[in-house]
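All protein chains but one are shown at their positions in the complex.
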Amino acid sequence: MKYLEEYRDNKLASNLINEIIRISRKPVRFMEVCGGHTMAIRKFGIHKMLPPNIELLSGPGCPVCVTERSFIDKAILLSKKKEVIITTYGDLIRVPGTASSLDQEKSSGADVRIIYSTLEALKIAEENPQKKVVFPGIGFETTTPSTAVAVLNAKVRQLQNFFILSAHKIMPPAMEALIKGGADINGYIGPGHVSTIAGSRIYDKLSVDFNISVVISGFEPLDILQSLLMLVEQQEKGKPSVDIQYKRAVNYKGNLKAQKLVESVFETCNTGWRGIGNVPDSGLKLKDEFSRYNAELQFELEVKEVPEPKGCLCGNILSGKNKPQDCKLFGKICVPENPIGACMVSSEGTCAAYYRYNF
Amino acid sequence: MSNQKILMGHGAGGKLSHQLIQRIFVRHFSNKSLSVLNDASVIKTSAFTAFTTDSYVIDPIFFPGGDIGKLAVSGTVNDLLVSGAVPKYLSAGFIIEEGFLIDDLVKIVASMADEARKAGVEIITGDTKVVKKGQCDKIFINTAGIGDAIESESKLWKTPKLRAGDKVIVSGCLGDHAMAVLSARSSISFEREVLSDVAPLNKLILPLYTNFPGKISFMRDVTRGGLATVLNEICADSELGIELFENKIPVRCEVEGVCEIFGYDPLYLANEGKVVIIVESETAEAILEQIKSCEFGKKAEIVGEINKRAPGRVIMNSVIGGTRIVDMLAGEMLPRIC
Partner (left out) sequence: MCLSVPAKIIEINNDMAKASVGGSIIDVGLQLVEDVKLGDYVLVHTGFALEKVNEDEAIKMLEMIKQLTDNPDDVT
């Protein structure tokens, strides 16, 4: 397949690894903040091919993992209402809330449907005018435009029964909060598709303020290896900056049309990140003119904040302070079939990736 | 085309039931034992008899490359074949939802009869129940099968014994069945149609027993849960493990495309006409050649080997040379955005 297979070339991969080994001297720590990178690194075994002075950490890059449990609880509460159809990305369906998951509610009779595109959710709303269709919106810069399109479409089509429960988030404030919170890293492997939409400019301030490298990377093995090489080069020269490896999909300004669509529908708000805590201006909520689509305002959604499961280190793992192996639950009680913490639920969660691909 | 439907009366044991049995089942399955219509059919079997059963539910019941009837015959036939037996007789039990189109039932039964002929088996006993609308999804089929177990293949009747150095052969491209069903359920389509691989595999498997008696250590059909699940089952409690080579795993590019889009892994996709075979390394190439000469095995490959690297585990050598663990499927595979 074009633009995929050529980036999985065995020989070119070893060229890159040899070059990394050749120039790398200093001990460095790089964090990936995109679950797609976590997965690719584990799936292709990249972490085991690097010299020992290069350490890779997994950050809060999985939207499911950083979504607070109260959000899941709200979606579950909605699913229990007879008049509600929940339309959700498959990623969310097995995530444990406080007492249940959407999957469990579905098996007890709730109408929960898995969709791939928000346009399918709109179609379901149109076909079921007597029902209220709720879409729990998760994801970062990459995914939010799809939700914005759905909201604008719902308005044009005058749909009265379509609602968004937004947990959309933006990445740079969290990346900043991690460093302020003490994450000891030399650079970020920058999220590729987030940057396709938002542009590389969103990391300029971060790199200058904290003197760290950010290299925006694609998702194939050669992409990640080349990004690592670029990060190592920056560190060896002592000149950290923002650079783009994934130039076939990312530029400085990003996708302006998509940015405008999002700005017309959403505004920033404070939001909680599982593991990091409250981060100012890192969340996105619907603007007032779209409040009729806002599930938070259109339904009674009182849920209690509850502490994380006992012993679960997801918080520390998401912020790079611990690795999955440090957690007493990891691989014993907490496994993909029976996830306790969020990082085990999503197949690209750090714990799930370590569990599945560690060898 | 008529739009006659199955009524509750078709399952009530009276005239309608009788008509249904005579006009559809007896007519299509036509064989001596069945046409007697006694409560049981009496047959002669060999010294060792293989016996298996499976129930078939699928949505949709007609899909590119097959239907629930073809599935119900092939699945049970293949279970007998991989256990080292020559399939002989099947039973067929139907649970049908009231209102089901009789034309659709005829299509399914004709398809079963057709596959049974290809597989050299007779459907010699059966049963039909009709349930009220909503109590089942259109039609469920159960088939049980009896086969003559081949004594030279007695290894296949027992728990597999793995030996270091044994090779793992897969008989063709993974995931075709899952993709065919997915395309029938959703708006996904293909430039070149992807058909389900559902088929009885007599032609692929029986010549192996004839030409390489006793050489096959293990064989299983790769169905739900995919290759990853079967291989994990094999080595779960063993002191040996299975090492796979990613660049050897046969997958059609259309199937790979869908996997890239939805985040699926072909190792976990369902198949209905593929087997995994473990053989001693000296005969592996010859057996592979034999498999490739069959229409169902053209894309067969040696995909891995048994060794001590990771006892009880399945590991994968990635295309760029890294390694990872291949676990069993945890829960249903869902499309994801991340």
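Think of it as A and B in the order they're written, each chain with its own count starting at 1.
One rule holds in what follows: contacts are C-beta pairs under 8 Å (C-beta built on N, C-alpha and C of every residue); 3 or more make two chains touch, one makes a residue touch a chain.
Quick caveat: nothing in here was measured; it's all calculated off a predicted structure.
With respect to the full assembly, the chain omitted from this view is in touch with A, B.
Within the complete assembly, A:L261 is the residue of A:L261, A:A295 or A:I317 that touches the hidden chain.
Within the complete assembly, B:V258 is the residue of B:V258, B:I287, B:I302 or B:V326 that touches the hidden chain. The chain omitted from view is touched by exactly one of A:K26, A:K80, A:R157 or A:R248, namely A:R248.
Among B:L7, B:I188, B:L206 or B:A310, the one in contact with the hidden chain is B:I188.
Residue-level contact of chain A with the missing chain is found at 1-4, 6-7, 12, 15-16, 18-19, 22, 34-36, 61-63, 89, 116-120, 139-140, 142-143, 145-146, 149, 191-194, 196-197, 219, 222, 226, 245, 247-249, 251, 255, 257-258, 261, 348.
Within chain B, the residues in touch with the undisplayed chain are 187-192, 253-258, 260-263, 336-338.
By definition in this document, only the chains that are shown with their structure count from here on.
Contacts from chain A toward chain B in the complex involve residues 1, 4, 8-10, 13-14, 35-36, 42-46, 48-49, 62-64, 89-91, 93-94, 114, 116, 139, 143, 221, 335-337, 346-348, 355-359. Residues of chain B that touch chain A in their complex: 253, 256-257, 260, 262-263, 310, 313, 315, 318-325, 327, 330-331, 334-338.
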